[in-house]
Structure formats: structure tokens, C-alpha cells
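Omission of a single protein chain aside, the complex is shown with its protein chains in their original locations.
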Amino acid sequence: MSPEENTIKLTRKDFAASQDVRWCPGCGNNAILAQVQKTLPELGIPRENIVIISGIGCSSRFPYYMNTYGIHSIHGRAPTLAMGLKCARPELQVWVMTGDGDSLAIGGNHFTHALRRNVDINIVLFNNRIYGLTKGQYSPTSEIGAKTSSSPDGSIENPVNPIGVAIGSEASFIARTVDVFQKHMSEVLRRSAEHSGAALVEIAQNCIIFNDATWAHITDPDNRLEHVLYLEHGKPMRFGKQGEKGIRLNGLRPEVVKVEDVGEENLLIHDEQASEPTLAYLLSRMGPPEFPTPVGVFRAIKKPVYSQLLMEQVRSAQAAKTADLDALFRQGETWDVPGSPDGDNQ
Amino acid sequence: MKCPSCGYENLPGADDCENCGNSLTRDDVPQAGTEVERSLMEDPVECLNPIRPLTVELSTSLTETIQLMRNHHIGCVLVTAADGSLAGILTERDLLQKVAGHGLDLDQCVVQDFMTEVPETVRADHPLGYAMQRMVVYDLRYLPLVNESGKPTGIASSRDIIEYMARKFSAVSEL
Partner (left out) sequence: MASGPMTASANTKEALEQVTILFSGDSGDGMQLTGSQLTTTSAALGNDVSTLPDYPSEIRAPAGSVAGVSGFQLHFSAQEIHTPGDNPDVLVAMNPAALKTNLPRLLPNGILIIDQDAFSERNLAKAGYEENPLDDPELGSRYQLHPVPVTTLTLNALNDLDLKRTVKTRCKNFFTLGLVYWLYERPLEQSLEWIDKKFSRVPLVAEANRLALQAGFNYGDTSDAFAVQWTVPGARNTPGTYRIINGNEASALGFVTAAQLADKPLVYSSYPITPATDVLNHLSRWKHMDVRTIQTEDEIAAMGAAIGAAYGGAFSVTGTSGPGICLKSEAIGLAIMLELPLVILNVQRGGPSTGLPTKTEQADLLQAMFGRHGESPLPVLAAASPGDCFETAIEAFRIAVRHSTPVFIMSEGYLANGSEPWRIPSLKDMQPITVRHLDDPNGFQPYSRDPATLARPWVIPGTTGMEHCIGGLEKHPPTGAVSYAPEDHEEMCRLRAEKVARVADFIPELEVNGPQHASLLVLTWGGTCGAALTAVQRAREQGLSVSHAHLRHLNPFPRNLGELLARYEKVLIPELNSGQLSLLIRAKYLLDTISLPKLRGQPFTVVEIETRINELLQ
């Protein structure tokens, strides 16, 4: 297709690479790839300005399957490359495709700092609660007691949840979606792309081979409405087959109530833009058996963006002082050794 | 910090002034403002002239220990092991909490069972401020002094520090 200066109308085909997709049939990544390929064209960004960086893991095969600029880097370190790239080229749109092991085990350090610094990147975390590529060891998000190849007697480790870690890292955009919620995923990805600052999207993803049905309680279409709380900014929190249940705050603790018992006006109203992440944190703790699993945008606030702040400093410095290399050389005391003029006075 | 020589505003912790090159390493450490502060920061514990401690062995009876404490008008004894190293300390407070009112046969009790084992200690060259801090943090009135081999050489008490400071106070005209 010919590069056009003005309106760029891209389609899904523009983002499909020629490489054969090598995920297992039934892998949640296939659905995610489909949605990303569908969503990117709608963002109105020239394809050449999009860069996808991944680490290591099944999720990290992503860049090969997208027809954009991409780097398949090393385990856990994708956010660091993304950061360097944004500092060199703040105008590019950078995505980090990562997994639960890549971003919370080996990459935990870089994950928290990228969010803390509010580097304008989109981190998409494929959480399948297992190490798929290396054939099935438990991960930092696996449930305690999980029986896996490296924990045949059951994992003795407490998991973390990515949303909680992101809140602790002061992330300015935090969302969760599910690999089979196609429309929802598309909408969440679009919002994360539009967000200025570091965005985390956790995608509950199914690994059909090594950890099948880990998210079944929310993906099973028959029971989905009972187990999923769709978050919408400004709306009361309701779920259930007829939306008959809701969430209410009792002191500092949320509780599940019947809407008709308490009245909709007493339900918790979702606020993405709250300046404190307290509500987001409470939501991040919600899950089975007592609570539905919240999906959607937990938090979306405006905070100064790292590369913008950096470039502001660069620009003010440039405005205050001309870029004179010779003057830089001559900092401090200099002296002259006289002799035949060699024209070194710039 | 502001360079005391040339007035230039340096970043915190800079070793040398960015403007005039003068060393800042002595100026950014906390300085003693008054003689009392200086004394606390610099004078060693041995300035207190700590007394030679009263010592008993591990197997000494409480009766004997208490009698010794009474005879010498001392609020604590140090308990030494066979090799002379410090094993524990017994104070008036221990007697109040662990002995008094428990209906014990003091002849049959040995000091080893009532002492505080492996107590906090200081060296003779530690600054007074350090000894004070130990006393506050660990809620102690008595601090045994030990030498390099762990043998007790003295006792410093909170009273000693108070007396020393009181002399300093009266010596300093600004107060």
C-alpha cells in the first residue's frame, strides 16, 4: 500500500505479518492477536510509527506476527528497551507485550519502574498464571497449591496480582480484560493506547496446554454475568444475570449485596479518575469465591509523562544556552601556547 | 548545601564545592553547636570515670549477691563466667521484677537464673552520645564497659552521665 501523507486508513490486513502463527491451536494469544490487529488500524497512527517490543515467553512471539517495527528482546527487559526508545523518539507509539513470568518474576523490577516513571508505553500483560514456553512451571501469579511441573506437590508460594503491583507502582492507567471478551478487549486496548503515560492492560489469558481453564469461572459464557463485574466510570457497580447484584462499601470493606435490598443509590460508583488509588486497590482484591472479578479500566489519571518532562528539560536548556560545542570544550580555565596560528579559534 | 567559603549553592552531599573547589566534607556532617553537644559527640565514656564493677560468679546465691549490693551501695552487679568474660547483669530492677514478692528461698537461688544474659555493653572509647543512645533504646540504667576480650572493666550508669552533663552545664556560661 502506498504511504499517504494525510488520512491514513489502515485495515487489519496491513498489520498481519507473513510469518506463520505458531501458538497452540486454542491458545488465548490467537484471540489477542486478532483484536490487536483489528484495533491498531483504528488508532489513526501511521503504521511505521508503531513499535512492539516483547521479552521471552509465548506472549513474546507477538512482534513477529504483526507487520510493525518490533523487537523480540530478552526475558523481562522489554520495558527497558521501550524506555530507551521513547527517550530517543518520544513521538513513536510503543507497546510492550509481556507475560506473567516475564513482567512479574525476572522483569518485576523494570515493570514497577516503567510504571512509576510514567513512561508513555502500553504494557499488555498476558496473564495465564503459568510458564507456558518452558512447559508448565508455576509463575508469580499462579495460585498457591498449584500443581505444575516444578511444583508437583503444589506450589508453596503466594501469588501477586498484577493490578495490585501496578497500583503500588503508581501506574496512571490500569485495566483488565479477558482474551475471549473480544469487544471489551478492543475497547480497553484502544483506551490504553490513547492514554498519555504508562498503561497496563492485564489480559486474563488461557493456556490450553499447561493451565487450561484457569480463568474458566469468568470465561464460561453460561456463568459469566455472575462472575464478572464490568467496570464503567461513573456507573454503579452491578453484576449478575439480571444485574440484580451490586457492590457496596461497608466501612473500608466492599460487600456483595442485592440491589433491591439496598437501593441502587447506595451502591459503589466506579471512579477511574480518583486521585487516590484506594478504590482501584479495593477492586483489585476482588475475586472468587466471594466477589465477581472486575474487568475494565480500574484507573485512568493524568500524570506528567516521563519523555515529555525529559524533552521539556532539553528544550528549556536549548533555549537558555546555544549548543556550542567549542564553548563546552573551553569550560574551566584555559591557557594559550603561542606559536604559528593554526586557526583553532572557532 | 551552601559552600561556607564562597556561598555557592551546591547539590546535597557534594564532596567539593562546584564553584571554588573547597572541600565540603567537614561541613555537611552534623556539627556540635554547643559545648554540651560537643561533649556528647566526642568525649569518650571513660571521661565518666566509671567505677570498677562489682562482679559475682554464675553460681553465686541471690542472698550473697543482694548482700554485696547493699554493702557497696550499688544498684547492679556484673556476672562473670569462669574465664572472666561478661555473662550477665543483675540490677535492682531485676530484683524488683523477678525476685521480690515471689516467695523465693534466696539462699537456693543462683544469680545465673535471674540475671539478664549477654547484656548491652560499651567500650571505654565509645562517645558518650553512643552510651546514652544505648540506654534510651534498650531502656537501661547501667551499661557495662568491656575491653577487646569481652572482660568487664567498669560500669557506666545513667546517673554518671547526668552528673557529667550537670558539670558541663554549670561550666558553660551561655546557660
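Labels A and B are assigned to the chains in the order they are written; within every chain, residues are numbered from 1.
Throughout what follows, contacts are C-beta pairs under 8 Å (C-beta built on N, C-alpha and C of every residue); 3 or more make two chains touch, one makes a residue touch a chain.
These numbers come from a predicted model, not from an experiment.
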Among shown chains, those touching the left-out chain | A, B
Taking the full complex into account, find the residue in B:D15, B:D83, B:D105 or B:E148 that is in contact with the omitted chain.
-> B:D15
Residue-wise, where is chain B in contact with the chain that is not depicted?
-> 4-8, 15-16, 19-23, 25-29
If the missing chain were put back, which residues of chain A would it touch?
-> 3, 17, 19, 46-53, 63-64, 66-74, 77-89, 91-92, 109-110, 113, 310, 313-314, 317-318, 320-323, 325-326, 328-346
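Here is the rule we use: only the chains that are shown with their structure count from here on.
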Take the average of all CA coordinates in chain A, do the same for chain B, and state the distance between these two points in whole angstrom.
-> 56
